[in-house]
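All protein chains but one are shown at their positions in the complex.
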Amino acid sequence: MSERLSVLKTYKLYVGGKFPRSESGRVYEVTDSKGKWLANAPQSSRKDARDAVVAARKAFGGWSGATAYNRGQILYRVAEMLEGRRSQFAREVADAEGLSKSKATEQVEATIDRWVWYAGWTDKIAQVLGGANPVAGPFFNLSTPEPTGVVAVLAPQESSFLGLVSVVAPVIATGNTAVVIASEKSPLPALSLGEVLATSDLPGGVVNILSGRTAEIAAPLAAHQDVNAIDLAGADDALAKELEIAAADNLKRVLRPQPVDHAATPGIDRMTAFLETKTVWHPTGSLGASGSSY
Amino acid sequence: MPTNAPTAAHSLSDVAASDSTLRRFLHGLPGVDAVGLEARAASLGTRSIKTTAKAYAIDLAISMVDLTTLEGADTPGKVRALGAKAVHPDPTDRTTPATAAVCVYPDMVAAAKEAVAGSSVKVASVATAFPAGRAPIDVKLADVREAIAAGADEIDMVIDRGAFLAGRYMKVYDEITAVKEACGTDARLKVIFETGELSTYDNIRRASWLGMLAGADFIKTSTGKVAVNATPANTLLMLEAVRDFRAATGVQVGVKPAGGIRTTKDAIKFLVLVNETVGEDWLDNHWFRFGASSLLNDLLMQRQKLATGRYSGPDYVTVD
Partner (left out) sequence: MASAFAYAPAPESRSVVDIAPSYGLFIDGEFTEAADGKVFKTVSPSTEEVLSEIAQAGEADVDRAVRAARKAFEKWSALPGAERAKYLFRIARIIQERSRELAVLETLDNGKPIRETRDADLPLVAAHFFYYAGWADKLGHAGFGVNPRPLGVAGQVIPWNFPLLMLAWKIAPALAAGNTVVLKPAETTPLSALFFADICRQAGLPKGVVNILPGYGDAGAALVAHPGVDKVAFTGSTAVGKEIARTVAGTRKKLTLELGGKGANIVFDDAPIDQAVEGIVNGIFFNQGQVCCAGSRLLVQESIQDELLDSLKRRLSTLRLGDPLDKNTDIGAINSAEQLARITALAEQGEAEGAERWSPACELPESGYWFAPTLFTNVTQAHTIARDEIFGPVLSVLTFRTPDEAVAKANNTPYGLSAGIWTEKGSRILAVANKLRAGVVWSNTFNKFDPTSPFGGYKESGFGREGGRHGLEAYLDV
C-alpha cells in the first residue's frame, strides 16, 4: 500500500483578521534546520506592513477599550485553542528549530502556559502599576497605565513559537495592538498561530502577523508615523540601531534587543515597556463651604 | 452709576413666575468648584498692598463699615457711643472718614438715628426676626415696619434658610419681595443668606440670584452669629453673582460681607476681591460694606501707623 500523499498547507499572512497573501505576490522558501523544504511563506512587502498598521490602528480603539476581564478571557481562549492543536505546533516547532518531538512539545506547552500567564495579568497590571497619589492639596490624583497604541514587534529569530508568544502576548494583554514580524527563517509557527487567534474571539487587527525579510518589513514600520512603539527583539545590533534611529522620528517607545531566557517566568517589563502612565487630577475640597482661612 | 431698578423690571422678570421656573433657573446656574473658588480667593489674598494703596484702602474700608452692635445687652447708651464713633471714628484726626452706617436692632433705631443726626452715617437695622428668622411672616414684616417707622435707612433681613434648604425657593422669594415692599422706596434692603448655614457654594450662588431677583439692594453673607461668617471665598462668589446679575439685567446690587473680618489685612483682602472681580464701580460704600465692629479700631490703628510711622496701640483708639 502506498503512503498517503499529505495535503500541504499554503501559509498566509494574518492581517486585520483575514488571511491574505502578500500583496507583492512574493513567497520565499522555508526549510527545516536540515535544509528540507517545508513551505513557501509569503514574503511581505512594505505595503503589507502598511496594511497591517492600518488594521492594527483600526482595532486599537475597541481592544484598548475592552474590559481587562474580557481581554483576559480572550487570551485564555487562545491557550485553550492551542491546547487542542499541540501536536500540530509541536511538529512545526520541531521542524523550525530542529528539536526533538519531546523538546518541541515542551516548547509548545510552555507557550500555552505563557498565554495563560498573560491572560491572568490583564486585570492586575493596572493595580500593580497604578494607584492614587497622595498629593499635597485638595485633589484626587490617580495614575493608571494605558496601552501606548500600535506596537511593531520583531519576533525573536531563534525561538519561533515560545519566543514569539513571549513578545506578542504582553503587548496585547495590556490593550495594545500588534504588527508582528515572524522569525525570518522559521515563520511557520507564527503563521499558524494566526489561525488560532482567528478562532479565539480575538478581534481582527489586534494581532497582525507578517512573514518575510525582517529588515525589509521592519524599516517601514520603524519609520511609520502611526506606529507608537517597536520591540526590537528579533533585530541584530546593526539593524536595531538603524531601526531605533528611524523610530526617533515620531519618538516611538523602543524596546531594545536583550538576552532573554524564554523558558523563565517573564517579569512585567515587556508589559511596562508599552504602557503609558496617565495621571488624572480632580479637586476634592470639603463637603461644605465651611470657609477657607484668610 | 447705575441705580436700583424697581423689582422685576428686568429681563429676568419671568424667572419667578412660578416655583418651578424659579427652581429651574436657580438650578441652571453654573456650578461652583469649591477648590477652584477658594484657590482664586487665596491667590488674590496674596496681593501686596503698600504705602499709597494701603492708605487709600484703609480710608475706603473705614467708609464702608457698617459699625455693628447686635447684643442682647445693647442699650441706648451703647448705641449712642457707637453712633458717635461712626461719625468721627478717630477723635484725634478729623480727616478720618465716617463709617457708612451703624447697624442695630429695630428697637435701637431711634437712639441710633439721634446719635448720627446731621452726618452722612446711615442707620441700618436688622429685622425679620434676626438672626434665626424663625417667625411668622407677619411678625417679620411688623419688625421691618417698626424699624422703618423709627427711621431706619436700611434694613438687613435674614432669609428663611429652612425654606431654602427644603427647596422652597418661592417662599424665600415671596418673603424678600414682601420685605422689600415694606421697605418702601427710601430704605435699601440688604438680604442676609447666612452662608454658613447654606453650607455649599452652589447654594450661595443660588441664594444670591434668588435675593437679587427678588429685589435685594445688597446681598449679605451672614449674621455674624454662626460659626462661619464672611470668608474671602463666599464673598468672591457673591461678587461674581452681582457682576453677572448686572451684566444680565443692568441692575447693580451691593455686597456686604459680615462677621469675622477683624483686621485691616483682612479688610484689604476683601477690597482686592472687589477691585479685581467687579472693579471700581463697586469700590464705594453705596455698593460694598463691611459688617463689623472690632475691625474699625484696627483700621484706625493702621491709619495712625501710616500717618506717624509708629505702631499704634489700643489706648489710642476708642473703646466702644
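The letters A and B name the chains in turn, as written, and every chain counts its residues from 1.
In the analysis below, a residue touches a chain if its C-beta (ideal position, glycine included) is under 8 Å from a C-beta of that chain, and two chains touch if they have at least 3 such contacts.
The structure displayed is predicted, hence computed values, not measured ones.
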item	value
Among A:T10, A:S33, A:S87 or A:T279, the residue in touch with the chain that has been omitted	A:T279
Residue of B:T99, B:T177 or B:N275 in touch with the missing chain, whole complex considered	B:N275
Residue of B:A57, B:V126 or B:A230 touching the missing chain in the full complex	B:A57
Omitted-chain contact residue, chosen from A:E29, A:E83, A:D201 or A:D237	A:D237
From B:P30, B:G118, B:P136 or B:G309, residue that would touch the chain that is not displayed	B:P30
Hidden partner interface residues of subunit A, rising order	128-129, 133-137, 139, 141, 143, 148, 228, 237, 240-241, 244-245, 247-251, 253-254, 256, 269, 272, 276-283
Residues of subunit B in contact with the chain not shown	30-33, 35-37, 39-40, 46-54, 56-57, 60, 240, 271, 275-276, 279-280, 283
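One rule holds in what follows: only the chains that are shown with their structure count from here on.
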item	value
Subunit B contact footprint on subunit A (complex, rising order)	138-139, 283-292, 294
Interface residues, subunit B side, partner subunit A - complex	33-36, 38, 41-42, 45, 195-196, 198-201, 203-204, 228-229, 231-234, 265-266, 269
